[in-house]
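Take a look at this one; I'll ask things after.
A single protein chain has been removed from this complex, and every other one stays in its place.
We call the chains A and B, going by the order they appear; numbering starts again at 1 in every chain.
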Amino acid sequence: MLGYILRRLLYTVPLLLIISAIAFGVMAIQPGNFCTPLRLQDEALYQRCVESTGLDRPLPLQYARWLWGILSRLDFGYSFQNQQPVLVQLFTAGDGKSGTPLLWTLVISLGTMILTWLLAVPLGIYAAIHRGSWREYLVNFMGFVGLSIPSFFLAIALLWLLVVVFQVGRYCWQSPELGETLCLGVSGLFDGALVSAPWSWEKFFNLLWHLWPAMLVIGAANFAAVMRYMRAELLNVLGEPYIQTARAKGLSERVVIYKHALKNALNPMISMLGYWLPLMFEGTLVASMILQLPTVERVYWTAIRQGDQYVILGGLLFFSVVLILGNLLSDLLLAWVNPKIRSQ
Amino acid sequence: MKALNATIERRPDSVSGAESQSPGRGLFWRRFQGHRAGFVFSVVLAGLTLLLLLGEFLSPHSATGFHSDAQGLAYDYVPPMIGWVHFDGLRPFVYGLRRTYNPLTGVKGYDEDPSQKYYVRFFVRGEPFQFLGLLPTDLHLFGVEPPGQLFLFGTDRFGRDLWARTLIGGRISLGIGLLVVLISLALGVFLGGLSGYYGSWVDTLIQRTVEVAMSLPRLALLLALSAALPPQLPASSRFWGIALILAVVAWAPLARVVRGQFLALREEGFVQAARALGLSDMRIIFKHIVPNTLSYLIVSATLAVPGVILLESVLSFFGFGIQEPLVSWGLLMGDLQQNFQYQIQFHPWLVIPGFFIFVSVLAINYLGDALRDAVDPFTITQGARNQTR
Partner (left out) sequence: MKRKLCALLVLTAMLPALIAGTSISMAQSTNLPNTPLVVSTVQMPDGPGQRGGTLTMDIIDNPKTFNPITQNEASSSAVTSLMNSTLIDNTGTPLVAESFEVSADQTSVTLLLRSGMRFSDGTPVTAEDVVFTLEDVIFNPQVDSTLTDAWQVAGLFPAVEELDTQTVRITAPMPFSGLLSALASTPILPKHLLASSVQVGRFNSAWGVGTPPEKIAGLGPFRLQSFTPGQQVILERNPYYFKIDENGVQLPYLDRIIMPVVTDDNVRLLRFSNGQTDIYPPRPEDVPVLRQRSNQGVSVIVQPAGTVDSNVIAFNQDSEDPDLRVLFREVRFRQAMAYAANRAGMISANLNGLGEPRYGPGIAATFWIGDQPGFPSFEFNLKEASQLLDELGLKVGSDGWRSFPNGRRVEFTLLTVQGSTVLTNDALLFANDLAKIGIKANVRPLDLNAVIDQLVGSRPPPFEAVRITITGGSGDPNLLRAVYQSTGALHFWKFSDGAGEDVPDWQRQVDQLLEQQAQSLDLAERFSLLAEFQRLVAQNQPMIFLYNAQGLEAYRADRVGNFTGTTENTTLLNPEIVFRK
């Protein structure tokens, strides 16, 4: 097993090399570069910028230097805009009180995933048990609705509802932490100066208040798939002969479903966890931009808008790694729940 | 993001012979009708498609025309007049428009001017267009007597007719969904087929390519690629450029599905038999394998369409997708969200194209779902499981 994992990990190295080359190629065909807007100020300033950032070098040389930096000393380049290393910019900027982009990306992606599953799995079971009834139709419909609303629209409409219709800003409290009155806000992760306040229950609940819209927006798209998948798995298992046998033995439907069927239906579900992980990260991109979440995705998006080359490349590599790891995780889980595959 | 529902993939180990056989036509139809919601939404989808196809004929105005009154003042943000159509017995008519002004907010508006009355006439001559893209004509289903105006869904900031824009924009949105899936399908069938049928190093090579393609973050890639479309590309060709870019990120999962199918069918008795008979590879692929996977491909393709439609709308939302003067639902939504609070509070009808995105994506999802159930009730599990890439 360990050998298998090692082999798979080793195999990602050439994969990432190819991806890095493609990413660099995509960068190269972009119109202009980081320095281009300076041309509207002063051509000399533009020339200086191009020289100091090394953007005037031939592309293969730029690529080779970047790659060599990574391979030799794990240096992913630096942000032209902020003059700091890419790794700091993308992942670790910030402190323990306010969190870092990587932390928030993980919290939001994994949190959404867990929440989605906690909701979708029981509903999927519910739909399977009530197959063909209006209840199933309702659950189904809810799922498809989530799937059919563009996430950017859902995000902005949600904020609008909170502010204009529900007027959440009316709900205020006296903050023991800051000693001033705070009111419920929208977007971002914390209200007022709580961002840099030390951790407390107040801060934690404030965080939860800001997290749920994000999780709703990201989760809405994936909820339906998980739910329908659960429903289908359970239906499939319920059709198996051994369930028929259990029923014939006179076991109650409850015992049949929860004791025998569910266990077997959940196994393949677990193996799918890894596939969902990258989707969560992708969903976070749109949610971060509108809900102003300080995630890796947002740093990446800012970099795209500014043409901050090495941050974009670093971000692309990061998302690829997430995808690859997700797939690997899935395969491992599959092997774990399915001994037949393990033996191969 | 939303393309979770994009494909049905079957792992080679989970494909058994019995499953891959297409059901008989009658059985298929009965099962399809059995999926009630799916059936209803298919009818909705068919109606919608008809509406979009006949777009210019059904709207008295063009999608890009700026409408203004006799003084040259734009008919901007006219509210939907669909509720302002009155009946004189059986003859529908509308009143003239009168401008209003809200002094508190400074927002202009319109109401009906009962002193002017314009009858709606049918089969009138209006702006020329190409009927179904083929037949040049200027016949419109309805229109009102000249100084009168009939904007069924209201107008936007320039006085462009939202009804016409929704219909014409839908054609691009749905068209791009269909086109992208067809391109990906073609690519998928070609590469996946090659990979699955021939195996060995061809398979390895193509599999690795698919893997690389699937390891690239899609949305990130999309944004980057669409910014790189050559500036010389005229706006009308941008449609094809965007379609091609979307296809670049959408083909890989479909290729995987096809490979899985080919891999399984290759070992089937009838293919082995055809080989033994010395039939050419091409003949085996197109006469024997493809027809057997067709139903499956159709389902996968159907389920991939909504994802593409949503992706297009996301792209347009960020200003990277379809550009003016072309129209798409995503573009209309992007326009709405520029000043979301203002538009939603004062001109809520601009959200109508969003409703169309929602309904069409919902309908296609249900259609795909029904098709899947109809093709093979046993695969319900496999289909759902493998929705994840």
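Everything below uses one rule, namely that contacts are C-beta pairs under 8 Å (C-beta built on N, C-alpha and C of every residue); 3 or more make two chains touch, one makes a residue touch a chain.
Note that this is a predicted model, so its numbers are computed, not measured.
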item	value
Of A:V186, A:L285 or A:V311, the one touching the omitted chain in the full complex	A:V186
Omitted-chain contact residue, chosen from A:V163, A:I270, A:V321 or A:A335	A:V163
Selected from B:G106, B:G133, B:P146 or B:G269 as touching the chain missing from the view	B:G106
Subunit B residues touching the omitted chain (full complex)	66, 74, 76, 102, 104-107, 157-158, 227, 231, 234-235, 318-320, 323-325, 335, 337-343, 345-346
Residues belonging to subunit A that touch the chain removed from view	30-33, 36-37, 39-43, 45, 48, 81-84, 88-89, 93-95, 98, 101, 156, 159-160, 162-164, 167-169, 180, 183, 185-193, 195-196, 289-292, 294-295, 298-299, 302, 307
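In the analysis below, only the chains that are shown with their structure count from here on.
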item	value
Gap in Å, rounded to a whole number, between the CA centres of subunit B and subunit A	26
Complex contacts: residues of subunit A adjacent to subunit B	15, 18-19, 22-23, 26-27, 29-31, 137, 140-141, 144-145, 147-153, 156, 160, 164, 221-222, 224-225, 228-229, 231-233, 235-236, 268, 272, 275-276, 278-279, 281-283, 285-286, 300, 304, 312, 315-316, 319-320, 323-324, 341
Residue numbers on subunit B that touch subunit A, as the complex places them	1-2, 4-5, 13, 37, 211-212, 214-221, 223-225, 227-228, 231, 306, 310, 313-314, 317, 330, 333, 337, 340-341, 344-345, 354, 357-359, 361-362, 365-366, 369, 380-381, 383-385, 387-389
